[in-house]
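Heads up, one of the protein chains got dropped from this complex, but the rest are sitting where they should.
Take a look at chain A:
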Amino acid sequence: MASNSNPLDNTPSLRPHTTLHSPTPNTRAWSSRAHPSSAAPLLATAASDKSVHVWDMRDWRLLSTISGGHKRSVRCVGWKDYGRRTKRTRTDTDAGTVGAQEEGQREGQQDPVILATGSFDANCGLWVWNTNNSASEPSQQQVQTVPGSFDEDTDTAEQDFTHTHTPNEADENEEWHFSTLLTGPDSEIKDLQFSPPHYGANLLATCSRDKSVWVWEEVEAEEWETVAVLGEHTGDVKCLGWCGGARTTRAGLRRRLRRRWGEGDADADVDAGGGDEEEKEEEIVLGGRELLASGSYDDTIRLHHDDEAEGDWITIAVMTGHEGTVWDLRFEGHVNLASYPDGTSEEEVIADWEPRLVSCSDDLTVRVWRKELSEKERGEKRMRIAEAKRGQERAGAANGEAAPLQTGFASSRLPSVIRPPTSTEKWVEEASLPGVHVRTIYALDWSAKTGLIVTCGGDGLIAVYRESAASASSAAEDVVMNGTAEHNEQDQDAGDIKKLKTEWRVVAAMEAAHDEYEINHVCWAPVRDQRRQLDAGEVVDSSDRDDEEYIVSTGDEGDVKVWRLPREVLGQIRQDL
């Protein structure tokens, strides 16, 4: 990649969709998150005015403001993700296969909408949306003040900022019901995240300036217990990420592979938005396992998991390499097929694919990390891939013997006796994204839908990166990866997939995205607009909306901005989806 010229020259710009103005202008907003379900088209913004602003993503109105709970800046928000309601549909359930039924979309209405808020007041609050009185009647905005603030006895010496507000009587019609207060960390909560929907337990991770990561479990409805306090970091813990894996379907993978190799009439079902067949097919989760990553002021990233042998949460990997605070990180949730060679089958991809991790830092770099397999793991993976190759040749490979090949999530639910023994993992830096930021990179997100990475920072830049097959010249040096660091000629047996080289390019950017202000947060968000007309003169049909995502950025001036990808980028990624 040419780094001597400015990579942003001739890069297409993001298209502004809308701006959500803070009700308290010129007050820093820290971060925003969209609810994952279409049943709750909500976007929450954490602000330094001690409140959370909740927007309706269908028309971008300010729906409600949750205030009165936290006594200091709200730093982060998170939504509980129920996913598509999953239901075992077969008795001989495949390991790693979770039956996803269409009821999911309908029953999703019944899942409570739960928001977690983390604040500089060292507390984490859980809030439940009162759906009886909510977006169904888009009336006027409500400002909700919680009667009395959280009990705060940890810093009694400090001034109580909340005594200035007038406590209201509890309102039966309140939009947000305060559910639970999680206390324990000694200082500012900096990030939090609910565990992915397919984990065995409902977990919430929080991290704090006190160098700790706390893992909480909902043992009964609205009853949370601390299950782990991880204190290995030597500085503030800035960011967290659960390894959710990639949710996909066999048919989806097959169609994308065919399309990639230009086989068959793949266009037909792509244009139909994936096809009904795919919708009905069982969802599989690749590479999802109970694994938590944390990034810190100590410049390192640590991976933690609940170790059955130890009976406790332990750190299993440490990534060093960043030369500054690690501000944000995210596991990969999209299977990028760019590195798979011609002829790879979906079963081979399923046997091979493992999520990587991306991180950004004060050192102005964005790095992609991958797990380096041990000899034993490489052997096991080769066996799985070889078996997938054989299975592919047999008719009816999709059932029966193909099942044990899953690397899917449910494999971690196997009895401990047949689980691989715990060992530490080695994660290595695989790639560094093109350096386009000149000030601290505060946040990033890795789209589970498109595989695009977006970053933002103190320089007011939003950049979007795409990984694709390397250009012809560099692709000549094909390399066997399979999760190993170096390519070894003798390893290329039946169980190896000869991976192609990929490279990351900046495909879209927005300079001065919040004018002269710093951008504290950026994330991908689903399109929920009711209006079909997204911008002047452009009518977007439903299939367009289905595969498009917004970029949501949150700035120092308090505004939240919603962006669309440039048309040419949408065109590029559609070819691969």
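Throughout what follows, contacts are C-beta pairs under 8 Å (C-beta built on N, C-alpha and C of every residue); 3 or more make two chains touch, one makes a residue touch a chain; residues count from 1.
Just so we're on the same page, contacts and distances are computed from a predicted model.
J.: Between "Mediator of RNA polymerase II transcription subunit 18", "Coatomer subunit zeta", "MIP18 family-like domain-containing protein" or "Translation initiation factor eIF2B subunit delta", which matches the UniProt record of the unshown chain?
T.: "MIP18 family-like domain-containing protein"
J.: Using the touch definition up top, pick the residue from A:Glu332, A:Asp459, A:Asp529 or A:Glu548 that touches the left-out chain.
T.: A:Asp459
J.: In the whole complex, not just what's shown, which of A:Asp49, A:Asp81, A:Glu175 or A:Asp236 touches the removed chain?
T.: A:Asp236
J.: Using the touch definition from the top, which of A:Ser374, A:Thr440 or A:Ser468 touches the missing chain?
T.: Considering the complete complex, A:Thr440 is the one touching the chain left out.
J.: What residue numbers in chain A mark contact with the hidden partner chain?
T.: Given the touch definition above, chain A has residues 6, 28, 48, 72-73, 75, 120-121, 157-159, 187-188, 190, 209, 236, 238, 297, 325, 362, 438-440, 442, 458-460, 511-512, 515-518, 556-557 touching the missing chain.
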